[in-house]
Each structure stands twice: as C-alpha cells, then as structure tokens.
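As structure tokens, the structure follows; a few thoughts come after it.
All protein chains but one are shown in place.
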Amino acid sequence: MSGRLLKGWRPLVVLILFFFIWEIVVKKAGIPAWLLPAPSQIIQEGIASWASFSAHLFSTIKLGTSGFLIGITIGLLTAAILYLIPVVRESVYPLLILSQNVPVIVLAPLLVIWFGFGMLPKIIVITLVCFFPVTVAALDGFKQTAPDLKHYMRMAGATRGQLFWKLELPHALPSIFSGLKISATYSIMGAVISEWLGAKAGLGVYMTLASSAFRTDRVFVAIFAIMFLSLLFFGIIILIEKLLVRWQSKGAK
Amino acid sequence: MSGRLLKGWRPLVVLILFFFIWEIVVKKAGIPAWLLPAPSQIIQEGIASWASFSAHLFSTIKLGTSGFLIGITIGLLTAAILYLIPVVRESVYPLLILSQNVPVIVLAPLLVIWFGFGMLPKIIVITLVCFFPVTVAALDGFKQTAPDLKHYMRMAGATRGQLFWKLELPHALPSIFSGLKISATYSIMGAVISEWLGAKAGLGVYMTLASSAFRTDRVFVAIFAIMFLSLLFFGIIILIEKLLVRWQSKGAK
Amino acid sequence: MAVLTIEDVSKKFAETEIIKHLNLQVNEGEFVSILGPSGSGKSTLFSLIGGILTPDSGAIMLQGEKINSKTGSISYMPQSPSLLPWRTVLQNVLLSQELRGPKDEKKAEEMIEKAGLGAYIHAYPDELSGGMKQRVSFIRALLSPQPLILLDEPFSALDELTRLDMQKWLLSIWEENRRTVLFITHNLEEALFLSDRIIILSSKPAEVVADYKIPFKRPRAEELFLENEFLEWKREIYHKIKEVME
Amino acid sequence: MAVLTIEDVSKKFAETEIIKHLNLQVNEGEFVSILGPSGSGKSTLFSLIGGILTPDSGAIMLQGEKINSKTGSISYMPQSPSLLPWRTVLQNVLLSQELRGPKDEKKAEEMIEKAGLGAYIHAYPDELSGGMKQRVSFIRALLSPQPLILLDEPFSALDELTRLDMQKWLLSIWEENRRTVLFITHNLEEALFLSDRIIILSSKPAEVVADYKIPFKRPRAEELFLENEFLEWKREIYHKIKEVME
Partner (left out) sequence: QESAENGKDKQTESKNEKVTVVLDWTPNTNHTGLYVAEEKGYFKEEGLDVEIILPGEAGAEQLVASGKADFGVSHQETVTEARVQGLPVVSIAAIIQHNTSGFASPVEKNIKSPKDFVGKTYGGWGGPAEKPVISTLMNAEKTNVDDVSFVNMGETDFFTAVKRDIDFAWIFYAWTGIEAELRGEKLNMIYLTDYSKNLDYYTPILVANEGKIKDNADQVKKFMNAVSKGYNFAIENPAEAADILIKENPDLDAELVKKSQEWLSPRYKDDASRWGEQKQEVWENYTKWMFENKVLEKELDAKSAFTNEFLPK
C-alpha cells in the first residue's frame, strides 16, 4: 500500500507543476478571468459557492448512481441472455454494437421530447452509455472461460446451470469489473449530459447557469467536480473489486 | 467471406423487423412526424434533401478523417514515448487517464472561445477523444509483447531499436488496431460534437438547423448518417487490418 | 468383474473416423493405461465415456448400465489441474461432490492432510506449485463417488523431476485405495511403472492393437525404473509401438 | 581448443546466491549438456553467457575474448520456439543474421529444405506443428554466425513422441555440422543420447558437481536407448543426481 503511495508521487508532482505554470501564465499574461481563470481563483470560487454548488453536486451523484445501477443491471442481464442463448446473440449483438453509434447528444433531446423532463429520459441516457461496456466485458469474460476448466466441469457432470453459476460467472468477474470501471466513469458523464439537456438541478444545470453568467471560474469548478466524481466512482469500483476478486490479488503476490 | 455474409442475415432480419414495427406503430397510432417520423418518411427526406445534406456530410467526413489521422498519430507517438521512457510513463500516464474524464461537451465551447472557429479547436476535440484509445491499446500491445520472444531477441543480440521495430511494434499491431477501431467511431462522434458546438457546415450544424426548424425527420437522417459513417470508418479500419495483420487470419484457419 | 465395458464403439467427426469398432474392458480395482499416437483418439474416447460426446454406434457400459451420453457417471482428472482459481484447495476438492450431491468435508480434509497439503487447505490455487495443483486435482477425482476414474495425461505438463515425484505419490495413494483407473499417457516408462495393464491403440481410427498384462508386483518402488526386467518390457512394447506407427 | 571458458563466475539476485564460483569449459565441436535441479540457475547461466545479465565476479571468455555483459556473441535456441508470428519461416530463420549484419538467403533456403520444411518455406509459424516450429528455431540458431550455440531445454514442451523425433533429427543435423553446443535439459536420457559430456550442477547456488564424458560412438541411433550400456550410465548418473539433491 505504501508502495502504491510512493509510486503516485511522480504524477502528483507533474500535476502540481501543471497548475503552477497555469497560475503563473494567467497572472503574468494578465489573462482575464472570463477567458481563463487561474487555479487559485477556481479553488476560491469552489469554496465560496460550496453552499449552492453542493446541492447540484449531490443531485448529479444521485442521478449518476441510480442510472449506473440500472444500467449495469441491464448490462449484466443482457450479457447473460446473449451468452446463454446463441440465437439471440447472433441476431442481436451486432445491433447492440450499432446502438453505441447512436449519438447521445442527438438522441437526448429526442428522449426529452418523448418522455419529458422527469427521471426516465435521464436514466435512459445513462443506461445507454453504461450498459454496453458491462455487456461487452461480461460477454467477453463468459466466452473466455478457460476451455480446460469448462471441459473438466462437463466431464465431472455439471449441468448447464452449474456451469454458469459455478464456473462462467465467477470466471468473468475480473472482466466484468473492468467493464464496470468504464461504465462508472461514463455514468457521471451521462448524468451531466442528460442534466445539461433538461433538468432542475445537477452539475449540468450549474454549468449552464455558470456559462450564461460568464462565470468561467464556475465552469472550471464544474469540470473539476466532474473529474473528481468520475475518479471517485472508479475508485469505489476498484475497492469493491478488491473485496470480491480476492483470489487474484493473492495470486499476484 | 460468403460464410460471413450468411452469418449476417439474422441481425439484418431483426433490423428490418424493427423498422417494420416502427413504421406500423407510427402509422397506426398516428404519431405526428415532429414527435417520431416513420422510417419511410426519414428515407424520403434523406433522398429529397440529399443535395443540401451531402455538403454537410462530406464536411463531417473531412473533419472526422483529418482529426482521426492527427489523433492517432499523436496517440501512437504518445504510446511509443510512454513505453520507451519509463519515467515519463510513470509520471504522465495517470494524468492521461485523468484527461479522459474532462467532459468534452464542457471543454469544447471554451476551446472555441480560445481558438476561434477555425479547424484548430475542432481538431483538438477530435484528437482528445481519438488519441486515448490508441495510446492505451498500443501501450498494452507493447507491454504484452511475449516475454519469451523478448528474451530470445535480447539473447540473440538485438539492440533497443531492433527490439522495438522488429518485435514490439509488429507485436502490438493487432492491439493497436483494436484501439484504432474504437478511435475511428469516436472520431465521427467527436467531429459531430465539435461542429455542433460551432461550425459552418457538417452534420452537427445540419442537426442544429433541423431541430430548430422542428424537422425531426431530418434529425433522424442525421442520426442514421452518423451511424453509417461510424460503421464505414470501422469497416475501413478492419479492411486495413486484414491487409496488414495477415498472419493472424491465416493462423486462425 | 468388469467395471467398464466398451462394446464396438465407433465415432466420426464430420467425415473422419476417429474411433472404429473399439472393444475394451476394465476390471474392478485395475490400473489400466492407454498408449497411442498423438491424435489417435484417446481423449475422444474419454469424452465418450464421460458422456459429453455420443458414440455413433456401440455401447459404453458402466457396472452393467449403459451410459452412452450420460454425464456425471465417472470421475475425471485432466491434463491441466483445472482448479477453479477463486476456490481454496478445500473448496476445489469438494467441487466434484458438490456437483453430484452432498459434500463430505471431513473426508476431504483428511485426504488433503494425507497428501501433505495440510498447510495449504485454505490456500488459493495460485499459491501452489504445479505438482501441488496436480495433487489437489487427483484428490478431487478420488473423492468423487463414481466407480471409475479417468486420467488424461495428468503429468505431461510437469517437468521431469516433478513428474517422477508425482508418479511415486500417485502410486502410493492409489495402492492404498485401489480405485479402478483408466489412464492415458504418452510416456511408456510411466505406463510401465504404474499399470496393471497397458493397452496400445492404433493411430486414427483407433483400435486396440495390443493388451499387455504388466506383472511387476506391488507395492512398486522407484528402483523399478533401473531394473533389467523393466528395460526388457520397455523394449518389447517400444517395438510394438513402432510397428503400429508404420 | 576451448571455445567457452567460464572462470569463477558468481551471480546474486538481491540477497540470494544463484551461481557461486562456477568454472566450466566447452571445447570446439563439443556437445555439452548441463543437468541440474529446477531453479538451480541454469537459465541464469545462459543469460550471463548471452550478456543480458552481468556476473558479479569472474569472467566469461569466448574464443579468448572476455564477453561479460556483451550481447550478440552467441547463438541461442530457447525452450519455446520464439518465432515471430508475422514472419514466414524463411524470414524467421533469417532474423538472427539480420540482427548482426548481412543475410545469406541462399544458405537459409538450403537448410530449410534439408530440414524437410521445403514446403513451408513461406508459411507462417501458426501453420506449423510444435515439432516443426522447433526445427525452424534450431535452424535459425544454426545459421547464426556465432561460434557457440546455447540450447535451453528446447524439447521440454513437446510430447514424448515428437520429442524423440526431434532428438534424432537434432542429432543428425548436428552430426553433419559439428557446431559447438551447450545444452540444458531436465531429461537424463536425452542428455545421454545427445552429448559428448554431461555436467551436473548442484542446487542453488549452482556449482559443478560432476562432469561425465559420454563414450557412445557417433553417429548414434535410436536403439541406443534400449541398450544395457545406456541403462548402466543412466543408473550411475541417476544416483549422482539423487545424491546432489539431498
């Protein structure tokens, strides 16, 4: 663990250097705040407007979390169905890939037209960006079940159900988690986009308010908040993975 | 090849069925066109407005292609530098991951303000969404160079340069191509987003115009065009891969 | 008494005949090895017995019962240890029982202890060496309740010295339990060292071309390898194999 | 004349001594095998000779020249065939020359032809069987211009029968060319069959504990395995190894 921390110092130094140069350049060149605020201004603004900002933040967290949970549930179910019923996989999987080329920013306004400004269209947007990485990863995981293990299980008399629950599902866990990590970061982005296109609160709304008031510093506060949330979600998934997929980390020692 | 085509019939049937049901539902339920146009209307509109539409389409293709080329060049160079200079990798790679959490739709307007309406901000947006999948995939490919091959090459007296050009780079090719496939579809999306945020022509502009003119049918024309372009780019990359990574398909026989 | 009887079994893959009118019998408590050229259909034969492939014709009888395409009637140990990485040694050993019914944890613990893996009972497979994994895999097969154990080249992935160790260990465990075993190997010395009978298969399509009764008395010790009698048997069977391969 | 001389070489990894004051000499045209327990440091020794590791002390001399941490002075054939999958057989064979200077395509084609791989000269490795890949790998090592060839368990991943085939094939090719060879194996029979000398290493830290001159005359044939003299040598060295391991 301390090794991990030690390893982290380099990027941290680069990051601090980056902010330092940014600060200096903004100050020396006298760049106006509406064009590019200095990091110090952004931090100040973040602290100063925390009261009004936090409501938006929590709203996004709530939306992102629920969308994420629904999205990954659908993603996992889809993967299981596609894997277990080959006919469905062959006829539907290519279309799922196609569905990922539907531009969300174009679709989102249509969703609002169809489903209004409530939770439904937002959840659909987040689900749409969330479910696919999980489906692909889980399907990959299922498919890549070591053939020798599968052969052993079948020779040992495992039923189809036993094969799935005792072998294929646990075997796919690491792969599923790498899908979940991607989905987790996407869910925040999805939440912001869906809020941006119509909502009462959330980082997306905060950003709109900020940019129409020419408060570039607040736009940056929102950008950093989004990055932080993405990292947070990512971290939480890694934590859960550590707890659930323990046999691997032991092996890696 | 004909096997491939035969395998493709299932999804095609599902797709046709999907459009068929869509058409029927729209017609029977009398859904107004501004809410959801029938597929037949969309096709008609696509043909009717081809003249004005094609200019937008080609503009997006041009933008997407140049952005893609610049993006993947940067992506490959980044991967090579990160791989060959471990200190840089350790200090910069985590930040690159972080950079992918910067919400593009928030950043893009700022880029336009900073760099104007020219190609630059658009190329930056596309590069930002394009380079990362290639970098990650190439880096992965380099890293996963079979250790026994590497050991052999070193024992046989290969220099660092020979190791990279004769072993690591060709070894990473399949991995690089899977990154390119992702980047290719992203590049179209990136182009549309950047046009949407400020441009003279392109699918993004066409969409903005369409939706402000309450022409939902045209929005769908744009959606389908975007999906088609993504697939086209994807297909072109697969074609190039087939030509370049021939030893694998032979092996798979 | 015959535990396993294979009667006139044939199997084709597409147009290729892999097994042709094969007849074979394994008796209670016998250790029978099958030797045959690579690709002759030995693993295919096991899949047929295991029930995951169906013979085109003929019958596979286990203790008088026809088990064509019936899975779960035999116990199996494959070439790779095939331990589930997310299960501890104990959980892995219990797997084969779990699939068929109630678990006997007590007996499993006992066997693991006896195999010298007591310290690793709650370890994950990744923490074990190749030889240790194969021990676990064999215990798992032993603990499975079925009357016949199939072993498909269990040691061929191990290095020479570990392999010798494992042969001795397997023999010691087996001589205590005397379960009925059908054993595939490429290694003539291994077959001679372990078996009561050695069956030679022809190359594709597989037929039985020879069936040797190996008379070395049990318990057998490592020194057997270096005895002249052993070399003579080796010579004889070796010439037979060469003949078959031409 | 000594092609390779290892003088008092030692190597530590962190605090573990892997090789300790090792002395070894390989003469022109000799086929020398190294036998030793797993993990004793045989591959490490090869890495030292190959120059990708640096000895902590001592000197490695090739034809009188010190080659400590100098890569590219020897020719190498590893355990896995290590063919580049995107190169045809011919291109792969030319690789070792390509790294060091000009290519001799003519000679390569000739050798491939002689190895019975003429039909596969433009095939990719994926189209070859395991044995064929090892043949290509050996030809690649042979074509490399350096005075010494190192082979690290080249056949240990092959199945029994292919392995025997390969041993015979290697012997026939080698007996034609008589290049100087240093050969690592786990398999005593293989070492006896192929070598002029067998060197036994102790377990970690590796030292030379025995050095046998094997007197079987050349060319050697397969029947050697079944001769009584062979079994006697086997017995003797086998007891030596057991001794070392205790």
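Letters A, B, C and D name the chains as they come in the text, with residue numbers starting at 1 for each one.
The definition used in the following text is that a residue touches a chain if its C-beta (ideal position, glycine included) is under 8 Å from a C-beta of that chain, and two chains touch if they have at least 3 such contacts.
Note that the structure is a prediction, hence the values are computed from the model and not measured.
Novice: Thinking of the complex as a whole, which visible chains are touched by the chain that is not shown?
Specialist: Listed by label, the shown chains it touches are A, B.
Novice: Just name the one of B:38, B:82 or B:112 that touches the chain not displayed here.
Specialist: With B:38, B:82 or B:112 as choices, the missing chain is touched by B:112.
Novice: Given the contact definition stated above, which residue among A:18, A:165 or A:214 touches the chain not shown here?
Specialist: A:214
Novice: Check each of B:41, B:73 or B:211 against the chain that is not shown and name the one that touches it.
Specialist: B:211
Novice: Would you write out the residues of chain A that touch the absent chain, in ascending order?
Specialist: 32-35, 108-109, 112-113, 115-118, 195-200, 204-205, 208-209, 211-215
Novice: Which chain B residues would touch the chain omitted from the figure, given the whole complex?
Specialist: Interface residues of chain B facing the absent chain: 34, 52, 105, 108-110, 112-117, 195-200, 204-205, 208-215, 218.
To be clear about the criterion, only the chains that are shown with their structure count from here on.
Novice: Computing the C-alpha centre of each chain, which chain sits at the greatest distance from chain C?
Specialist: Checked the centroid distances; the maximum from chain C is B.
Novice: Please compute the C-alpha centroid of chain A, do the same for chain B, then give the distance between them in whole Å.
Specialist: Averaging C-alpha atoms per chain gives centres 19 Å apart.
Novice: What's the contact topology between the chains, one of line, ring, star, complete, other?
Specialist: Topology of touching chains reads as a ring, each chain with two neighbours.
Novice: Could you list each pair of chains that touch, in label order?
Specialist: A-B, A-C, B-D, C-D
Novice: For a test of understanding, state which residues of chain A touch chain C in their complex under the given definition.
Specialist: 146, 148-149, 151-159, 162, 166-167, 170-171, 173, 245, 247-248, 250-252
Novice: Could you pull out which chain C residues touch chain A in their complex?
Specialist: 46-47, 50-52, 71-76, 78-80, 82, 84-87, 95-96, 98-100, 124-127, 144, 150
Novice: Would you pull the chain C residues touching chain D in the complex into a rising list?
Specialist: For this pair, the touching residues of chain C are 37-38, 156, 159-162, 186-188, 226, 228, 231, 234-235, 238.
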